[in-house]
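In what follows, a structure is listed as structure tokens, so that the remarks can point back to it.
The complex appears here without one of its protein chains, the remainder shown in place.
And then subunit A:
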Amino acid sequence: MRQFFNFVKKEVYHITRDKRTLFILLAMPIIQLLLFGYAITSDIKDVRFSVLDESGSTASRQLVEKFAGNKYFIHYSDLHSYDDIEREFHKGKTKLVIVIPSDFANELQHTGTARVQLLADASDASEASIVAGYGQLIISDFQQDLSKNETIPYRIHIEQKMLYNPQLISSYNFVPGIIGLVLMLICAIMTSISIVREKEEGTMEVLLVSPIKPVYIVLAKAVPYLAIAFVNILSILFISHFLMDVPIVGNIFLILFLGILFIISALSLGLLISSIVDTQRVAMIISAVGLLVPTLLLSGLIYPIENMPWLLRAISNIIPAKWFISAVKDVMLKGMGFEAIAFECGILILMAVVLLTISIKQFKNRL
């Protein structure tokens, strides 16, 4: 046991001496969180719209006011002819054009139905559909305002409600994802590199010839990174909760428990990589391409797993981050208890045990 702690102490020296890497390890999660939360957001915000109002009536102005008054929309310009529409879109500033025909007020008054055209710039398809959908909501809102005082016999009122994340704020989704991504990066890449470095620099030969058991070498490498990764979870949760107002509905200790399970499985993955490669460069490439990309794309962090073809859905099952992210979402956003995530926990433990066993078995006693 003393041999083991002696080894851990050495690893701590390695990590703390390399100040730049240590800073990156501690700051990276925060930077990624801010990037995903603020910069790379898929929320719509400050959507510029233009108006072609051929009606010029009180009703049409009220509709435009309704849009301009909404905090997600900004009244950008007024157009005067149909030709202006294309020109305006080409400038690329406006995302939505509201066309109000000349008979708008008339029709509305006399027949009770009027037509409004919404033209959205669908060069970014998902943004366009969100913008158009939101525009429709505002118009139906406007319709309700108008019909407040009148009684229309058959009206179907559709109310959509988004559960758990009513404003569809994407950072709620990203926080568990980023925890998963960052932990995968730090645990897998850093541990694999730190072991492979010993092979490259020739110190591994001396360690092998010493009486220390391979399992101690492997575990001692993992312990300091477990601590760093745990600090990262805490900093991500702290910033997302207090700075980005992400709710933490569930039990915080359950989230931390999940985090530790995930860290252990990511560490085991790193150890496995280090036991099969011989240079830091290869370890880096395998960790980045073999772990980072699948974690980004197949864990449900960016693309919903449900929409993937069956093959990718099947592959996503072997990615630890997938199980971790779905369990953290259940606890953090839905406030579910341990029973709800027991299955995910079981899978993470199973992965860690299998990976650890293989990497310790793979770890050669000789060269």
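Everything below uses one rule, namely that a contact is a pair of C-beta atoms (placed from the backbone, for glycine too) under 8 Å apart; a residue touches a chain by one contact, two chains touch by 3 or more; residues count from 1.
Everything that follows uses one rule, which is that contacts and distances are computed from a predicted model.
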Absent chain [UniProt protein name; select from "Glutamine ABC transporter ATP-binding protein", "ABC-type multidrug transport system, ATPase component", "Serine/threonine protein kinase" or "Cobalamin biosynthesis protein CbiM"]: "ABC-type multidrug transport system, ATPase component"
Identified contact with the non-displayed chain, of A:Asn6, A:Gln109, A:Ser129 or A:Thr279: A:Asn6
Sole residue of A:Gln117, A:Thr203, A:Thr279 or A:Thr357 that reaches the chain not shown, by the stated touch rule: A:Thr203
In subunit A, positions touching the absent partner: 2-3, 6-7, 9-10, 13-14, 17-18, 201-203, 205-212, 365-367
